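Missing here is one protein chain; the remaining ones are kept as they sit in the complex.
For chain A:
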Amino acid sequence: MTSPFEPHDVTWNRVSPRLVTAMLVPAAVWLGVPAVVGVVLSLTVSPWFWFLAGVPAVLLLWTVLLVPRQVRAIGYAERDDDLLIRKGVMFRSLVVVPYGRMQYVDVEAGPLDRRLGLAKVQLHTASVGTDAQIPGLPPDEAARLRDRLASRGEARLAGL
């Protein structure tokens, strides 16, 4: 059975592998700090604190294993009339956004993203349900995509 997430006429563009770092650093801070605190407390105060250390540690391990696969699963493709974005390993999703439906395009980059040379492109339609964001693009590619989307959107602009 063919997967509905692999349309046959589409070649996927991958996002930068540096996105793994960008996603793991916050996770390491949020989960690593409680884990370390838990370990220290369990050694000094009471062995019960191993539970406090264990839960974030397991979550962190899971994240470290999952994130590289998640990043590899993100893909986008520009077709003649629409943009395709797919993501997810366990829970997969695919979004088709027609260029004529785009209301505006956001390019965002946080401090960590900038240091790693990454940017996020987000497309907005008139629907709040459209979850069309491409994280982990090199800034040049993000700018190129933004301009390309804007010009294509203009050419095919429709009302609502």
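Here, a residue touches a chain if its C-beta (ideal position, glycine included) is under 8 Å from a C-beta of that chain, and two chains touch if they have at least 3 such contacts; residues count from 1.
The rule we apply is simple: contacts and distances are computed from a predicted model.
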item	value
Chain not displayed: protein name in its UniProt record ("Hydrolase TatD", "Glucose/arabinose dehydrogenase, beta-propeller fold", "Sugar ABC transporter permease" or "Membrane protein")	"Membrane protein"
Chain not shown: contacting residue from A:D81, A:E108 or A:D140	A:D81
Hidden-chain contact residue, picked from the options A:E108, A:D131 or A:E154	A:D131
Those residues of chain A which, in the complete complex, touch the missing chain	1-5, 7, 81-82, 90-98, 100-101, 125-132, 158-160
